[in-house]
Structure formats: C-alpha cells, structure tokens
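Please see the structure below; I have some questions.
All protein chains but one are shown in place.
Naming follows writing order (A, B and C), and every chain is counted from residue 1.
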C-alpha cells in the first residue's frame, strides 16, 4: 500500500520533468474531433433532461376506497411520528381510537380475489412501476451507449490529445485503444478517453446550464406516498402491525418542560 | 450588484478568452522552432499572458460572489416598503427561518390555515360589488 | 423527541446548498480552463485546484456566510468542504484537459 502510494506520488511530482516524446498533432483534430464530441455530449445531456421531464411517470388513478385505506395507514404513521407534539391525554385518546380502527380493519378494501393472494407478476401496478423505472434507466443509458459507439466508430485509431497529468501504464489499454503503438507514453490518448473524462466531469456544466429548469417537479413532491408499490406488504398486515406499534407506543410530550426550554432559549 | 456582477463576468470572460488565444499563438510559434533549440527547451509562457489569465480567474471568482444579493422583501399586506435583511442566505433553524414570514406577514401554512377551498365565492363577489358602488359614489 | 435546534426548514437547507453548489461549479470550471491556458501539468495543476477550491470555500464562509456557516448549513464542514469535492475535481480535470488540448 505504502509503496503504491509512493509511486503514485513520485509519478505525480515527476510527471512534468520526465522526457515525454513530443508529437506534433494536426491542429484540425481539435476542431473536428475534440469540439464536436464535447458539443454533442453537452447537448445530449440537456436533451436528456427535457426527455426525462416528458416521460416522467404520470400519477396513476386509483379507486377512492384505496386512497382512504392508505390515508388511514399514513395517519397512524403520522401519530407515531408526531405524537410528541400533543399533550398526553390527547395522544391517549387518538391512540385508542386508531387502534380500534386499524385492528378492526374498518377501512380495509375488500379484494375480489377471495383469500387468494394475487401473484406479484400479474399485478398491473407492479408492471406499471417497473415500466416507468425501466424508462428512466433507458433514458440514461441509451444516449450514453449511442455516443460511445459513435465516438468509437468514427473517431478511432488515432491519438487525439495529450493529458496534462501522467497516468500509470495500466490505463494504456483503455485510453489508447485502437492506437497501435507499444511504447507511446500513456499521456497521449485517443478520443474515447476524452469521452470518459467528460462523462465524469460534465455534472457542473449541466448544473450551470440547467439551473432554472428543476422547479418543474414541484407538484409531484407534494403528494403523500400512496401504498401498494411493488414488494410492499398487503395493507391488512400493515394495519395490524401499526395497531401493535401503537399499543406499545409511549408518548413523550414536547410540553413537558417547554417553559424551561423557552426561557433558556430566548432570555 | 447584479449589473456589476454581469459586467465583471463578461470582462473576465474576455480576459480569459484573450489570454487563451495568446497562449495558443505562443505555443503555435514555439512548435515551429527546432525541438532541440535552447529557447524551446527553456520555454515558458510569457509573463503578461500568465498575469492576464490569473487576473481573469480572480475577477470571475469575485464576480460570482458579487452576484449574491442581500435578501429583500415586500410585506404582503399594508404599505409597500422594501425590507432589506443584512444577510445573503436563509437561516435554516425553524424558529429563525420563520422570522422572515413574521416580518412580511406571511403564513407558510396558509394553504391549510386560510382554508382556500372553502371560500364562499358569492360572498366575496358581493363584498366587491358593494365596495365598487361605494367607490363610485365617492367619485361622484 | 428531537431538540428544537434540529428542526430545520428543508426548503432553505436545499436553497442554501444550491447556491453553494453554483459557486463551486462555476469557479471549478473556470479554474480548470485557467489551468489549461497556463499549461500547468500534473502536480501544479492539482495544487491549483486544491488552492482554488479551498480559497473559494473560505471566501464563501467569510463573505456570504458572515463567518457563521452553522447558521446556514446543517454540518458546515461536510457541506462546504467535503460533499462536492469529487464532483468539482472531475469537473476541473475535464475543463483543464479540454483547454490544455485546445491551447497547446
């Protein structure tokens, strides 16, 4: 470990002093390879942003009873989480009421499939979710692959640029792919390595260019999570579990020494 | 402040571009020299280009900082007088963060507390009509 | 029950982080371009990044935060110095390589 750290260090410090064979590159390379690749990458990033907005999953309609069911579950969770903002008596009152409601399954939606648990794969909700997830992944993945193929196909087989910092010879295979020179310094790299560098480093550029488009998804954030995503337990089990949690829940009211706290804080 | 910041950013971009171009020219010239000549081996970017580039970077950084403005508000109701606070960012602790709302008379939970969906529209319109009539009378 | 000091306004937390990120992103890119123009190589280039990054962070604390970063960030050291270090480093390296190749 220590050795490798040392060797990297010496590499870094000695990099500029080492005699690097100077190649003279055609300046046209810059204007017809480096710039086009960069521009295309930035543009695809921006385009991807807009496409993601377009294919953002629509909020799907559910029957009203289903909504009621999930809201009661959410309410129990809210009481567990925020119960400390109530006084002890108020908490006790709600606790008893909610335990009764949840354990009794008053708002549970009766499923038509009697007793039979629906197979997870035939659930339309699940496939919908998977589809939207896949769409998101594809929107990320396809442009990347296309650009990589484009760069590899049209700009392969020559040295494009010189990196300003040295690398270990291990990178040679990756960064000089398609350049058939056995002992060329690793700092001379082909176009695919510019692709890699910009994939890593373009985040700040996107942030500067797209800084004012993020506010679109404000509306989506306001909705409370609805139950019934893939792999989540059935609402009946959730309700029973919450009823149990509530039975043992202790209330630690924030009013206990509030006077002291306020006095300390503001005087 | 914003105007100053924009001007500075433009100016510093010009500096950086120009120094980049000069540096480019210099290296093109350098390449036309024989590779083993004395002046090639001991080459260094001319001082004035270096200074220009560094000045460009520093100006840009300062311009970015100048783009921050002190927080300003108008009160939601009452006379419109600009309130300027003496800081650039919002405090995040809840009891301090809500001070701005108190100052301008805002209710961050208004969507709940003003019960906007239960407003009786006809009553509102009646009120307006009455007010308009009174105004007309006054003008006459 | 969480203490009152831990209750924060999430909008403002995010907003403050966003303005910091904007400062860091733009300066990192410009510093990278500058390093390329000056034709800095290896160690000097990285040193320039570290110096630039640190001085921008310090300037931010002094100028924008009024020396009280704890008021505006939940964990000042982490939020200002550590969180976006790698992001800015890669951005810097990209800008550096780009202008190094264009100029040289």
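Quick note on the criterion: a contact is a pair of C-beta atoms (placed from the backbone, for glycine too) under 8 Å apart; a residue touches a chain by one contact, two chains touch by 3 or more.
Throughout what follows, contacts and distances are computed from a predicted model.
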item	value
Per UniProt, the name of the complex member that is left out, chosen from "Ribosomal RNA-processing protein 43", "ER membrane protein complex subunit 2", "Trafficking protein particle complex subunit" or "Mediator of RNA polymerase II transcription subunit 20"	"ER membrane protein complex subunit 2"
Residues belonging to chain A that touch the chain removed from view	59-64, 67-68, 71-72, 74-75, 78-79, 81-83, 85-87, 90, 93-94, 212-213, 215-216, 218-219, 223-224, 226, 254-255, 258-259, 261-263, 265-267
Residue numbers in chain B that touch the chain omitted from display	69, 72-79, 81-83, 94-96, 98-99, 101-122, 124-125, 127-129, 131-132
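Throughout what follows, only the chains that are shown with their structure count from here on.
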item	value
Distance from chain C to chain B - Cα centre to Cα centre, in angstrom	17
Inter-centroid spacing, chain B versus chain A (mean Cα positions, whole Å)	28
Numbers and ranges of chain C residues touching at least 2 other chains	4, 26, 36, 39, 102, 104
Shared interface positions of chain A, touching two or more other chains	265
For the chain C and chain B complex, residues of the former touching the latter	4-5, 7-9, 12-13, 15-16, 19, 23, 26-27, 30-31, 33-34, 36-39, 52, 56, 59-60, 63-66, 71-74, 99, 102-104
Touching residues on chain C, where the partner in the complex is chain A	1, 4, 18, 21-22, 24-26, 28-29, 35-36, 39-46, 87-88, 90-98, 100-102, 104
Residues of chain B defined as touching chain C within the complex	12, 16, 19-20, 23-24, 27, 45, 49-50, 53-54, 56-57, 60-61, 64-65, 68, 87-98
